[in-house]
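And now, subunit A:
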Amino acid sequence: MSANSAFITLKNVEKIYPNGEKAVYNFNLDIERNEFIVIVGPSGCGKSTTLRMIAGLEDISAGEIYMEDELLNFKPCKDRKMAIVFQSYALYPQMNVFNNIAFPLTINKYPAPIVNSLLSACDEVKKLLGETDWHTLTAALANVMRNKGSKDDKEERIATIFELSIDGAKLLYDFCAKSASDDQPSEDVKGVWLERIRINETAELEKVAQSGIKLNERFCEVDDDGYEKTQVRKLTNYEIKKKVYETAEKLDLTAYLDKLPKELSGGQMQRVALGRAIIKNVPVFLMDEPLSNLDAKLRLTMRSEIVKLHNKINATTIYVTHDQTEAMTMASRIVVMSRGFIQQIGTPEEVYNSPSNLFVARFIGSPSMNLFDMKFDRKGMRLKHGDVSIPMDKKFVARYDEFYKGKIADFQGILENFDAQAREKVLKIMSATGESLSDKKVKKKENIFVKIKEKLDKKKNGADEVPKEKLISESKLEELKNRLHTDGALTVGIRPERIRIEKVQAGKKYNGCFITKPTICELLGGEYSVHFDFCDKDVVARFDAKSLITTNDDIAVSFSLEDTYVFDPITCDVIKELG
Partner candidate 1 sequence: MKKIKWIALLCVTILCLTFVFAGCIDPNAGNDDDDDKVITEKWWEDTGELSFNSEGKVKYSNITIKLATVVSGEDKDTFKSIIDDFNREYKGRIAIDSEDIGQANFESTVAQRISTKNKAPDLIMSHQKGHKYFVENKIIQPFSKDLMEQSKISIDMNDYSAGLSRYSSLGYKDELFSIPCDAQSMVVFYNKTLLEEIGKELPTNHQELLDVCQAFVERKGTSPIAWPAANQNNHWYNYVFTTAIMQNGGKLYDESTKKADWTSEPNKTAMTKAIQSIRDLVASEGVVKYAPFNDKTSDDSSQLEFVDNKALFYVYFPWRIESLESLYKTRNNVQDVTDIIGTTSVANWFAMDSSSADAGKIFVDSHFFAMSKLVTDVSKKAAIMEFIKWFTQRTDVCKKWASTGHITACKLVGDTDEYKNDAYCQRYLNNFYPDIDNLVSMGLTSHYNTVLSHIKTLGYETLSNTAADIESKLASIQKSFNDEIAMNK
Partner candidate 2 sequence: MNNLELMQREMRKSKRRKNAVGYALLAPYVLIFLFFSVIPCLMGFVFSFMQYNPIDSSKNMFVGFYNYAHLFDFTNSVSLKFWKSFATMFLFDIVMVPTLIIIPLTLAYLINLHPPGYKFYRAVIYLPSVISVSVMGIVFSKLFAGDELGFFNALFGTNIKWLSGKPFENDILRWVVIFIASVWWQTGTNFVILSGALRNVPKSLYEACEMDGGSRLQGILHVTLPNIKSSVGICLFNTLIGYLGLYGQPYVLHAVENSIDQEIVSPMMFIQYYLKNASFVNMTGYICAAAIVFGLIVMVFGTIERKVMGERKRTDKYSAAYKQSKQDVEWGLSLKGPAQDIQSVGGANNVNSIN
């Protein structure tokens, strides 16, 4: 595979449901490491489906998904090195928080080097006895042994205090239990222990030598080339506990370890779900609208938490949401989808400032972009609507012609060879415009009689029934052709913050401005959202709340050509961008 292939690659991924419905069309995306990809779009646009295909919860109908050049299509979920956080958190209701977080660790086996536990334990204890002062050591040990608790608890405490492995702790516990219960044993006891260690070590080394196993300095089994052999084993309780405590600390859940999910609030449940995901230590995180069930304030805090977490653990995250604010604030790159088609892929700035079509322009930004219809007056080189006219330059006319010629060529190509691909192209265009085939998505009851009737109808009408998409593309072609001669209607867009508003003061002259009265003034706190009518549409603009504004005030509205976008209403593609 090529050297600069991305971390995760989706190639022509499609999803077709058993009843013939296509949910995802031709999804192509390259994801690099540590990216925060957000797939955003309205309900039913196929974003969750795509995420589930990446996770392995849905079958991939066509296309391939690669991770580090490995084909993922047929790999089961658990082998994909991914973790997922669901919208409904999906916490196991009968387990407390500790067990929920620990669950991936308890049911899976993990590769670990094959350590000779006896030798490594002996080595650790030897080191400990050498480094630590005897009296402190014995005092601490006596304290631990005296307290209430089971053998396992005490062993774990010893391991925590003295930073040993559980095997070392077991050995030390063994020594303590065997020696006399004396609070202040003398140095002789130390000697006894060291002697016991020496005996065990020699015996074990002999055994190892006899059986032909080779060990390295850390007492791990190695093969003939000196590489450590690994076995796949379950984690010990102590290891699990350590990891869970770590994760709980990261997410501030340490006070809730014993609670059941039903006793937690939404935010806490969300964090537990995150904890369960991050404890798996996998490179890829998938999140399916995790914040939708939280209230607005909590959503804000959790947004930043998730991004901070993402940065801390250096993960690659793929995040699905319908909220464009989340997409804009969290993503390193946004994928905008609609009706199964990708509308645009880009960074938040690109998607905001350079939307590739009307859908993206409308979807991204809050409040959304103001759009109004204007007619293109070719002779006068301006856009007109009623009294308002915006002068355009020659560059624009050239762009206009080029755009439409190109589009006409596209459509002619489509109509020439109207195959499945062409149909999909038409559907893609319609996904941006918002049109629908009249009975396209009606779910009919899978009745055997209806099916037979349909088949009979098809036979009657013959095989050459004209598909609706073709009709639509034909009509669109007609319209496009008209554009070259006539003054067609265009959609003009401008972002609210780019409209300049001034309160009209008596005596001042406002040239090139449009004077009107606002219809509504919404105070957001630091600024107003001022609504006014323009070109028969309701347009929103921002106004600093340092000064008051009411619906009685006159305002002078102006904007410059560079701040506008021009879209073609037939295909909804952008003709002119900023500048």
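Methods note: contacts are C-beta pairs under 8 Å (C-beta built on N, C-alpha and C of every residue); 3 or more make two chains touch, one makes a residue touch a chain; residues count from 1.
Basis for inclusion: all candidates are chains of the complex that A comes from, given by their letters.
Fair warning: this is a prediction, and the values are worked out from it, not measured in the lab.
Here subunit A is displayed by itself, and among the listed chains 1 or 2 from the same complex, it touches 2. The residues of subunit A lying in touch with candidate 2 in their complex are 55-57, 77-78, 82-84, 86, 88, 90, 92-98, 103-104, 107-108, 132-133, 135-137, 139-140, 142-143, 146-147, 153, 156-157, 160-163, 183-184, 241, 245, 248, 254-258, 260, 276, 280.
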